[in-house]
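Quick one: the structure is below, questions incoming.
With one protein chain removed, the remaining protein chains of the complex are shown where they sit.
First chain written, first letter: the chains are A, B and C, and each begins at residue 1.
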């Protein structure tokens, strides 16, 4: 057995056993008490989200902690954070496909789903944060009686375009990949109802060589488009801040720094999801320590990239000699949010260094802990980018504090619960791993062997 | 589909490729294969035409991007020019960002549409579904199908002798 | 104050539902209701302007009111009136809101219940007949300061009917000390009006002519006249010295300032007098005070006829008298006049009479001593226990009204007829701009009632006063002119030459930890407590809103173990109140200051329960300070609400608020023309072939009085957010006064920088708006299109000046604070300005509605807008004329000239935002040899 596929599949795997590993939890196993416990908790959390959104629409965004000088708060931070998480899925799927990484096969499906869920949740925030959310459609170009157009120069319009493109693209990319697996589920389903439902969803996929051929071409082409798209999306998000005039935002490094940060947090979340899926669905055979090792390396690389980004920010502030930029960096370390900033540095820069050690990378709980810590770090990074700049602008008379309210926390917590709920539904309704990719991997291993 | 369909079932993709190659060499028409995953070499073995999806997607991308660029230019320069912080009306770097996203979107939609047109999906009812064990075509079996007036199960079985098909059967009408 | 009513939420849901439908097919019908008979001159949509008069402490200040369809919406200063000179102060600007205050008393009350006016009249009449029979024995009238010729005439008539009647007057912020001082010096209580416009050197001894008060606009204008730093020169730039215990606006503008305890100020006055050759013993002074006196005396002596010493109304009479003597020696520019106010008997006498049942009928007109007299005087108890027939006429059912047997709601000055005199005696007529909104009565009506006259209308009463002694044929024309001009020509009291003042060396006073009482810049003596605009207006220097606090010096706090925000207990002569501690540099050691007027119990929904009642501690004699204060921590803390803090300028931030000395300015002005270097840009702003509006604000002239802030609020329908929202860091003022502390920390010299929108030519807010709601117009205005705004707030996030304000709640649109959602308040709104909905951004528009009105008027006449035709609300309010506005492309315009001054600068100009609002740096004129 050669190195490329080593440790990714069980020694005795067959095509049928792989399909069974993935499909059986879905079709033949009942959800346990633990599942329903989580489901109830997540459902309750989702209710919190719904309530806080309803109250938001009734009372207005005055219920949040945002104020005259700090006009952005949790909503934008949550948006960037969720979108960052939503970055890894399509990227993993596409980049690893194009670079022919064998460890892609077992994780790409739920990574893509994670992208969809996180991206959709992220997409909620820019709308929720509007003062008049019912006018959000004014960001779209359409013929109207006012003869007005969106204002193309605004980074928010780029955001709107990039995120909707990204979400639509990711949805279709995921769907295209999912069709053959739906056919598999259809064919393994034991009840008529399931056969019908999955059958309808599979659109009559029959694994024809012509279909596979076209599928392959489309999938690879989309993967090739995905890479620049992914880069563009978080670059644009970075430009929400970079294309401004505020100290701490107006930095040319922001687009790449945001992309790196997004992949960092996205991969981190894939690790977490992978660990949970592996345990919950009994996928130990196909999601292996080797996967965690590989993802840990990427996370580590992300952390190193953040070292570079943060370091550049500090260095440039000093080197530029701009008193406002210098004051901003001083504010990061000494201002009212300095403890949070130091925690952020620990989470993003220090904690992942553990992953230099191969023994640590192979311990799934270590990797999961590190990635959970870095989720916290990345969220702190986003909220601190916003509040550190807005609480400490150019005019000292406008320096103010930002204190989130219970509704800020409820919405953040609620969306996390909603994300979990969506994942719980996904785990019970759709195949969590791309079975046709696993089959292909097994075929490759056999060909190699 | 007027001609009867004969299915040959295999346990292994490589065997299927070999079988396909033989069937084509034997001059069978209406060859196809049904596999749980994309098998490398199969399209060559069946001599499938390269789909012209990519050129279509590139064209769509160019059209979509061009359309959006023109829309931005028309709206910002011709239709309602506004003084926004003294920035130039023709903000091409910005228009390019939007054009790029539009291009991706147009290519994606074209690709998906091309995929459905090319595959003929959705096709919920198809004769091959009636084949015995065909539900394993999406799991762990690999089928060669021949839809040729000249083909029958015996001829195909003879041709595939030595490749060890699990079965060779004509579809029950 | 709590959650908005349910209807609001339902409305919000309905809004959402209709928004979800995107377009609704059945718009609610709207009616047009024309007049039955259209009044003359009323053209719907065309505003009318009328001159009238408002009073503060009884003194008249002329205003011009703008009315739309019979509804006054904006007050501005009357340039013809000497107490306003076209400028205003916060109280004048905010009076319009009080007119529409839903908490105004609107019903006659008998006790606490609603009563009937007829019952009152029938109860009063037999009593009056009885009183008449007794010669008026037992009848008491209590008023505030009365300058109104008509009221004085009527009071005189009442006195004639009831000879034994006694008239008492009470003003919480009175001028007893000044009157007594003048009496001490001249033998009679002359009123002294300093002429700042004629003074080259001013020494303010605990005096605050630039601070709140009836003459703030006049003094500000006079001060500004001698502080013009212009290339072209002008009258000599004056030098201002201030010695004071509490940092005042005058102290803030001073070139030299000495923080001094009250008794030290007396010593400074004595030392100055001695240095100027008066025969008083020179006291020993500590080092800084000695230096201060040296410099001040030298400057005073060097400017005979142009040097002036001011004594604040809170200094004791002997110091006042001494200052009169000094001014006489200096031939100081002071106008002495007989005061326009009669001096009736004090409140204390009335308290005695009530207590000993010597008063059996009390008529209170407009005064509220149950709140604003010293608690130690015991007026409230005396009134509450009194069996007398008590009748209160006032605009609110206030603390005094609640203790009276009868209460009659009083007509607002904008609703009724009347007259008043300014501090210099200039008379003006009060004319109604609107029919009384509620069934209210005026003081004239009440006095006529006491006279048994129920037929004479208020207008006739006022006309009767003024027609006396005028030929009948000329009167109508004269009357019309007076109403039109808003001022009675040449009615000022003549300037008299006072006798040589007697010298009265000041007595030594008691040292010790002293509590100082001061007028409140927001609520004055408490009468404006229910005015939300004033409550939410950041008090000058300390920036506090919605309450008051006890001010002490930071070093003092350290010594007492207190820190900012501690709730402290103030003990004085056995009386105790609690107040939050506010640290303010520049306070003298050993003193604490508390403003009067807070702690109202019956002010209304806005003013109730805010702050600390300083009257509870004020000594019974109404003095301005009380020694023997004990200040101790309670262990609790409270937040001092401030929309933004004053900021201490560090060296590297000097360009935020540049300050230069006069000599440096003169050197620059004499040098080659000042070229501001323009930073390079890719996007050179294009100037259309049209007006280029620009504003220049002169920091030298700005006295930080906030008149512009309230004027803007009034003109532009700027909503109130309320204390809870302020605590969250939200506020809506389009114009804020940034306060920078310059100079040494223990004796800072605040600089005021009004910050409206900069209308940047390369505005950072515009390219970031996704819907082009923030956009430039061809005349260079940075326009915010409310109806296009979706509320991303990106514009404010990217605004370096943070001048934009977001409607986080429906502050003006269904989620108003307290009673501000009452339907009547909407009548104050300016119909030319959109009332902003929840969820949209708003900001200073340069009063685009005024520009538009001028443009349309000019276009209809086929001409260009003339220089000075457009004045912004802030500009017209500014009493010191620190704000200029106009077309900078017009080389003859004021702004074009000011933009060429050597001290001209842009705020954050290095960001290359090319602001249209620019500043003239703060020019100060300290003595070249230095000192503070």
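FYI, a contact is a pair of C-beta atoms (placed from the backbone, for glycine too) under 8 Å apart; a residue touches a chain by one contact, two chains touch by 3 or more.
By our rule, contacts and distances are computed from a predicted model.
Novice: Given the options "Peptide ABC transporter substrate-binding protein", "Cytochrome c3 family protein", "Multisubunit sodium/proton antiporter, MrpC subunit" or "NADH-quinone oxidoreductase subunit K", which would UniProt use as the protein name of the unshown chain?
Specialist: From the listed options "Peptide ABC transporter substrate-binding protein", "Cytochrome c3 family protein", "Multisubunit sodium/proton antiporter, MrpC subunit" or "NADH-quinone oxidoreductase subunit K", the omitted chain resolves to "Cytochrome c3 family protein".
Novice: For the chain omitted from this view, which of the shown chains does it touch?
Specialist: Every shown chain touched by the left-out chain: A, B, C.
Novice: Which of A:98, A:171 or A:203 touches the chain that is not shown?
Specialist: Counting the whole complex, the residue in contact with the absent chain is A:203.
Novice: Among C:848, C:871, C:884 or C:917, which one is in touch with the chain left out?
Specialist: Answering carefully, the residue with contact to the hidden chain is C:848.
Novice: Among A:87, A:186 or A:278, which residue is in contact with the omitted chain in the full complex?
Specialist: For the chain that is not drawn, the touching residue is A:186.
Novice: Identify the residue among C:31, C:284, C:455 or C:929 that touches the chain left out of the display.
Specialist: Checking the options C:31, C:284, C:455 or C:929, the one contacting the hidden chain is C:31.
Novice: Determine and list the subunit C residues touching the chain excluded from the picture.
Specialist: On the side of subunit C, residues 22-25, 27, 29-38, 43-46, 688-690, 775, 777-779, 781, 783, 785-788, 832-835, 845, 848-849, 852, 856, 859-860, 862 touch the unshown chain.
Novice: Residues of subunit A in contact with the chain that isn't shown?
Specialist: The list for subunit A reads 142-148, 186, 195-196, 199-200, 203-204.
Novice: May I ask you to list the residues on subunit B that touch the chain which is not drawn?
Specialist: Listed in rising order, the touching residues are 80, 122-125, 129-130, 134-135.
The rule is simple: only the chains that are shown with their structure count from here on.
Novice: Which one of the chains is farthest from subunit A, going by Cα centres?
Specialist: The most remote chain is C.
Novice: Would you say A-B or B-C is joined by more C-beta pairs in contact?
Specialist: Spelling it out, more C-beta pairs touch across A-B than across the other pair.
Novice: With centres defined as the mean C-alpha position, give me the subunit A-subunit C separation in Å.
Specialist: Their C-alpha centroids are separated by 56 Å.
Novice: If you average the CA atoms of subunit B and of subunit C, how far apart do the two points sit, in angstrom?
Specialist: 79
Novice: Hunt down the residues of subunit B that sit against at least two other chains at once, touch-wise.
Specialist: As it turns out, subunit B has residues touching two or more other chains at 82, 84, 87.
Novice: Can you list the subunit C residues in contact with two or more other chains?
Specialist: Touching at least two other chains: 764, 767, 769, 772.
Novice: Looking at the complex, which residues from subunit B come into contact with subunit C?
Specialist: 82-88
Novice: What does subunit A use to touch subunit B in their complex?
Specialist: Residues of subunit A touching subunit B: 14-16, 19, 141, 147-149, 151-153, 157-158, 161-162, 165, 168-169, 172-173, 176, 179-180, 183-184, 186-188, 199-200, 203-218, 221-222, 225, 228-229, 232, 236, 435-437, 439-440, 443, 447.
Novice: In the complex of these two chains, what residues of subunit B are touching subunit A?
Specialist: Subunit B residues touching subunit A: 13-14, 20, 32-40, 42-43, 46, 48, 50-51, 53-54, 57, 71-72, 75-76, 79-80, 82, 84, 87, 91, 94-95, 97-98, 100-102, 104-105, 107-108, 111-112, 114-115, 118-119, 121-126, 128-129, 134-140, 143.
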